[in-house]
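Selected chains only, in their assembly positions.
When the chains are written out, they are named A, B, C and D in that same order, and each has its own residue count from 1.
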Amino acid sequence: LGSCGSQNSKSGANGELSGSVQVDGSSTVYPVTEAVAEEFRREAPDVRVTVGVSGTGGGMKKFSRGEIDIVDASRAINEAESAVAKENNISFVELPVAYDGLTVVVHSENDWVEEITLAELKKIWEPAAQGTITHWNQVRPEWPNEEIHLYGPGVESGTYDYFTEAIVGESHSSRGDYTASEDDNVLVQGVSTDPYALGFFGYAYYEENQDKLKAVAVDDQNESNGQGAILPSRETVKEGTYAPLSRPLFIYVNSNATKRPEVVEFVNFYLDNAATLSEEVGYIQLPEENYQEQKKKFEQFVQENSQQ
Amino acid sequence: MSKQYKFEAKEVNAYYGDFHAIKGINLAVEEKGVTAFIGPSGCGKSTFLRLFNRMNDYIEGFRLEGKILLDNKDIYRKKVQVDELRKKVGMVFQKPNPFPKSIFENVVYGLRIQGINKKKVLEEAVESSLKQAALWDEVKDKLHKSALALSGGQQQRLCIARALAIEPTVLLMDEPASALDPISSAKIEELIYELKEQYTIVIVTHNMQQAGRVSDYTAFFLSGELVEYSKTKTLFTSPHDKRTQNYITGRFG
Amino acid sequence: MRIKEKVIESMLALAAILTVLITVGIIWVLVSESFGFFQEVSIFRFLTETEWTPLFADKKFGIMPLVAGTFLTTLIAIAVALPLGLTAAIYLNEYAPGRMRQIVKPVLELLATIPTVVYGFFALTVVTPFLQNFIPALAGFNALSAGIVMGIMIIPMISSLSEDAISAVPRSLRDAAYGMGSTPFQTAFKVMVPAASSGIVVSVILAISRAVGETMIVAIAAGQQPRLTLNPLVPIETITTYIVQVSLGDVPHGSLEYKTIFAAGITLFVFTFLLNNISFWIRRKYQEKYD
Amino acid sequence: MTNSELNRLKDKIFQVFGLFCTFLGLVVLAIFLIDILLEGLGRIDWDFLTSLPSRKASRAGILTAWAGTLWILVLTAIIAIPLGVSAGVYLEEYGKKSKMANFLEINISNLAGVPSIIYGLLGLEIFVRQMHLGGSLLSGALTLSLLVLPIIIVTTREALKAIPQSLRDASSALGASKWQTIWMQVLPAASGGIMTGIILSLSRAVGEAAPLIVIGALAYVPFVPETPMDEFTVLPIQIFNWVTRPQEEFLINVAAAIIVLLLITFMLNGVAVYLRYRQQKKVKW
């Protein structure tokens, strides 16, 4: 570990490091990676770090074909994806970098929704709702008889997979008649300007835009992890009471890429700074020792691969 | 000034920007009958003719000095409505210019824009105007066909009929036959001859024989000036001015 | 010498032929990629299903919601641009002093040179909030402001081309109209506009074609929700937006997702191709009407 | 009220309405420009122009965006100008009136009306996939070259049409071959008009975002491209990316970036208008 740190500063000071690091994937993780990449520029100005936003699914596809070095992911890699990676002789390491509380939001002037139950969310989002659940009062009779406008991440997105898994009960299964975008900013735009909107996305995007959005407390009707409806916040996510929509965020690193020092350097830098930067952009850091573990795990991974 | 003229031009000067196109012209047109304007190309005949129904109004940079009286009233006064004036003073142009509509619609155009839309009235107007323009027999079976399908000469007579339909008292004609073949041209001349019983006609022509045949009075213009104006016979047989003589004998122009 | 001439001519001809290759390329790319799509989805489904959710678990492949979105924004744009553009053309031709026409026409044309992202920004951040003052139910993404702003963008297409068409009407017709005692208004609407109608129609068709293919304005301001509606107040999705939306996710080659954008693309291409050809033939047919 | 009075009233009303319509577009444009200037002008400084993108609006700059735009501009010019001018010369000077020329003309008129995003699909399939150029500057420039080709061809032809036959006669009567005549006399004489077309087409290329998005230009490119094979972003895409961000500060950045983009397009258009104006004033043949 110590050696890593010194290596870090050494190469930074010399500025010898060059080459490029290609990152793509989750829009939820994007703010963290973007921040890391930006800070990394000071350390290693000659390394070109590009960060794409294809959604976790899109990123995974590229990652498993070996087109990128690192993938941002807001869910764990699935079997199909790791199978493809294997086919392409790619092994990888999974590194959790922060926690997120997937947030359900409405327009800031929405005065009828304060909390919502998992059952109601399911009613709204399940495939059967398509074309049938079109008005607020169909969800809860006392809500207004107005069209409900839905906003959510696109199907390539890990957030979508996670949400459908947690709410509908089956990953990748939902209605299709909503505004879907891989770019969570678009969703923020949509919800914040649409009085009859309801949407969901990563906590960072909510926190960044608190003045324009209203988070909805979610009631999982499970008293064991907090009573009644619970709003997402740093505390409730950390404590695990904001369930089931709390989740870890990851990066995955390609084994072949770790042969390039700039990638190794970047990942180390990532893990060194993930705690502060993830908090800065609006996520919740992992426990400190956790990052140390990740670094060890990564070091080992690098060594294994370099021996091959 | 004891006599009643249809038109009187008094000390008229006209300019296109800096170009002095009409130079201090005085001229009076008798009621009924035909007055012809002759002169070489560019001498200002058209410009002068178009003063009588204010067709030059919209030309950028055009400017007029002097007075033009119609029935003793200045047509360039402030409160004169140009559209009203033009209903009284019809105009026929050198190139036949029917609207790309049916024959019927061409003739009734002037009535329609006055808000007259009664079928009966329109049909009567069409028949009588086309008859006056000696075109009725040729087109009565195809009134609703496009006017553009007519021959040049028929088109020109249609334009005359169109002008007559709004019952003007004056007809201004700017070389109405010059774009036509000799036979059509002769027909137009004949028509003018008939119309002059009822209308005051002012005609611009390049063709001196034509001027001699159809007109009662003739005015000869040269580079914006009125050189001579008198009974047609007099002008052609014993012109006062040397330049007139040169012109009518074909010495220039 | 001879040979050099021949070589140069052939090279020039090659450049000209390249334009054919581009067309062939476009058609080939669209057809071959969407061929794969239509093997999975019948054209019948494509044209008759009323939902477009090719990316979701429950896949529906009805292009109609996208067509409806495209149609709606185009309709609004034309509803804005046609009256404004045509009136401006008539005004410039029949009323404005020549000097004013000389200045105003090119300045109006500036409207068409502004990059469309800029218009998108305008629609999203200025027009929508402004309209929400009057229409509280207006969603942040909607067809209305996108359409209006698109309309402003295509004003010059209609005004310039129509003005050209009107001023190409021979002077003699205008003279005839004025000679009969028409007001400028009557001259314009009873004579000039009908006589220039083919040119005006061409300008409108080209404007429609432009609106149908316009991308960034709708991608920014009209929303991304395919929905079979003519309600201008809610988020919709156009064909072009769909292509952008999928492209932003960086489409993996060969996937169904990848093919859907070509299926959408070929639909768009067919529309604009028809419109362009119609306008071309009208122009050809009426070009020499007056001379 | 008599009918004539009514007609005159209608006329007056329409005159006012016409003035209103004519200027409405311009007024809206003016409002918008002023709005953007007010919002964005204060943001433009040296830092903004020379900073890399950043998650913090106040630190973010448009260096990579305008560098990418400049690259695209130059590459597109290099590719499209020779092709477009050659095709224009061929159609106007060699292949006149043949069946083939007629077909080519219809084809070009059609291409001019193909939506830009379709060119994006073409570029995606041909340049990005088949030729494996990826989302590089070269892919982008090739795609935009095809897009602007019809504009260059049409304006080149118009410029050539304006050159009087007498000039060609003079040259060929002196024993010049056809190409010598074109190269030494016709093209130089038509250069003003051709330049106008080229510049207009480049101004079009500068403003395009959709086809570049389709071929996969990235939003976050924190380095200045150094070779045509590098990934890139351009001003319109940077603007698009920022527009979709909900934070106010990014909208200020958007306004500032728009000012820069408009400056470039207006400058190009200004040059084109000036060239055309000079052309009109120049020698009457």
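The rule is short, and it goes like this: contacts are C-beta pairs under 8 Å (C-beta built on N, C-alpha and C of every residue); 3 or more make two chains touch, one makes a residue touch a chain.
Because the structure is predicted, anything quoted here is derived from the model rather than measured.
This structure file defines a complex whose chain copy numbers, by label, are A x1, B x2, C x1, D x1.
The criterion applied here is as follows: only the chains that are shown with their structure count from here on.
Taking the mean of each chain's C-alpha atoms as its centre, the chain lying closest to the overall protein C-alpha centroid is C. Centre-to-centre separation of subunit B and subunit D, using mean CA positions: 52 Å. Inter-chain spacing, taken between the CA centroids of subunit A and subunit D, is 39 Å. Separating the centre of subunit A from that of subunit B, both taken as means of CA atoms, is a distance of 85 Å. Shared interface positions of subunit A, i.e. residues touching 2 or more other chains, are given as 52-53, 183, 186, 189, 192. Touching two or more other chains at once are residues 7-8, 244 of subunit D.
Touching chain pairs in this entry, ordered by label, are A-C, A-D, B-C, B-D, C-D. Interface residues of subunit D facing subunit A in the complex, by the touch rule stated above, are 52, 54-55, 218-223, 231, 244-247.
The residues of subunit A lying in touch with subunit D in their complex are 31, 34-35, 37-38, 41, 48-53, 183, 185-186, 188-189, 192, 208-209, 212, 281. Taken together, the subunit D residues at the contact with subunit C in this complex read 7-8, 10-11, 14-15, 17-19, 21-22, 24-26, 28-29, 32, 35, 82-84, 86-87, 89-91, 94-95, 103-104, 106-122, 124-126, 129, 146, 149-150, 153, 177-179, 203-204, 206-210, 213-214, 216, 236, 239-240, 243-244, 251, 254, 258, 261-262, 265-266, 269, 273.
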